[in-house]
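Just dropping this structure here.
Up next is chain A:
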Amino acid sequence: MPPSADTAATGAPAPAAPGPGSGAHDGPDGGLRLSSLTKRYANGFTAVHDLDLDVPRGSFIALLGPSGCGKTTTLRMVAGLEVPTSGRITLAGQDITDRRAHQRPVNTVFQNYALFPHLDIYENVAFGLRRRKVRDVESKVRAMLELVELDSQARKRPAQLSGGQQQRVALARALINEPEVLLLDEPLGALDLKLRRSMQIEIKRIQVEVGLTFMHVTHDQEEAMTMADTVAVMNGGVIEQLGAPAELYENPRSTFVANFLGQSNLIEGRVLSRSADVTTLDMHGITVSVPTARTHTDGEGGWIGIRPEKVLIGEEGADLDAPGNTVPGGVVSDVSFVGVSTQYLVRMPWGQELQVFSQNTGRTRMFTVGEKVELSWRPEYAFCLDINQDAAAGVDDGETR
Partner candidate 1 sequence: MAPDDQAPARRSTLSRRGLLRGGGAVAAAGLSVAALKLPFFSVAGAAQDPASCRATDLSERERRLVISNWTGYIDPRRNPRGTYNTFQDTTGITVEYNDDVNDNAEFYAKVRNQLGSCEPIDRDMIVLTDWMAARMIGLGWIQPLERERVPRLHENLIDSLRDKAWDPDRTYSAPWQSGLTGIAYNAAYVDEVGSFSELLTRSDLKGRITLLTEMRDTMGFMLKVVGAEPEDFTEDEWYDAIDALNRAVSDGQLRQFAGNNYLQQLANGDIVACEAWSGDVIQAQYDNPDIKFVVPEEGLSLWSDNMLVPNLATHQANAEAWIDYYYEPEVAARLAAWVNYICPVEGAREAMEQVDASLVDNPLIFPDEEFLADTWDFMPLDDRQSQQYEGDWSDATVG
Partner candidate 2 sequence: MTQAAQAVPETATLAAEPSGSRRRRGRTGYLLMLPATLWLLLFFVVPFYSLVATSLFDASGSDFRGYEMTYAWGNYVDVVEAYWQPFLRSLWYAALATGICLVLGYVLAYAIAFKAGRWKWLLLVLVIAPFFTSFLVRTLSWQLILSDEGFVVDALQFLRVLGPDDRLLATPVAVVAGLAYNFLPFMVLPLFASLDKIDPRLVEASSDLYAHPFVGFWKVTWPLSLPGVVSGTLLTFIPAAGDYINAEFLGSTNQRVIGNVIQGQFIDANNSPVAAALSVLLMVLIVAMVLVYVRRAGTEELL
């Protein structure tokens, strides 16, 4: 077992991956390693660009990104269904780049499952075992069907099952082969929201139970964060940021990640001073501070980022709980009550509207449109990003579910 990373957040037995290119897991029982992997199509489009990634054995990694970001191409190259233009793929210490799909100890749960319609559930699940001439197919299949709770459906055809059941067959069909890596290609995309939530938990449970390496491709940030130990946010053929879900959320390194994972207020600022601990910025005439460890720019300016739920809202001049960055002069321009919280849009003196999510704890009253308010947040929650990045990157992409 590789050493556990301190960013693991979901309680999985397996550790999260370290940052890209750390090269820490090259041992004989190493996991999946992609080095300088590039895929360029004949029409000149580069789907994956010089990608490096280490996935420790037994971990659950999600490749998260909008459509066209290269996540599916990466997965297909690992599966052997796509030939890389350059770069290597190593699995369990062996270079598998030149092996064909059927020679790789890798299995895939396909989008829309790709179950064999002419075979019953039992034979679908047994397919891989039979191809490898494994003995004791019967008991293995029975056990696997039990694991996915489909033992009573063994002799039905895929078309006779519900979407969720088909999903579990696809999972069982791949899992039964005990692959070095199990690849999941948007496996829940075809299910409705409720079923998707329960399947997320189910898959996570199974992964913990069997202890295999899972690589999951999705464009659903919530799904990625719920299931994976490590999330790799991909954009334009490269990994923007890799880390545990909480780390990515709390400390995004780029505007794309800040916007694609949840929502962020990004406010333009100018660096006044930097110290070892704190960076001070001028934000439209107000001085705010951001921990230097969360400042991801060396330039003069920066996007000061704060998550809407970290922003406190109060009456003008009120004594807010946060000793730190206080921003006066806001006017409420929109109020949406969503039950657990109230979501405000607050127009700031410099014209920008900031989002504020206020928990309905009952301790504060609701504000109405037109009221003057004061905002504040704790400096340690703020982050600072490169001013040269597009403040709107990843905003729309994140909406597509």
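Definition applied: a residue touches a chain if its C-beta (ideal position, glycine included) is under 8 Å from a C-beta of that chain, and two chains touch if they have at least 3 such contacts; residues count from 1.
These made the cut because all candidates are chains of the complex that A comes from, given by their letters.
Owing to the predicted nature of the structure, the values given are computational and were not obtained by experimental measurement.
> Would you mind pointing out which option among 1 or 2 touches chain A in this complex?
So the candidate in touch with chain A would be 2.
> Hey, which residues of chain A end up touching candidate 2 in the complex?
79-81, 100-103, 106-108, 110-112, 114-118, 127-128, 131-132, 173-174, 177
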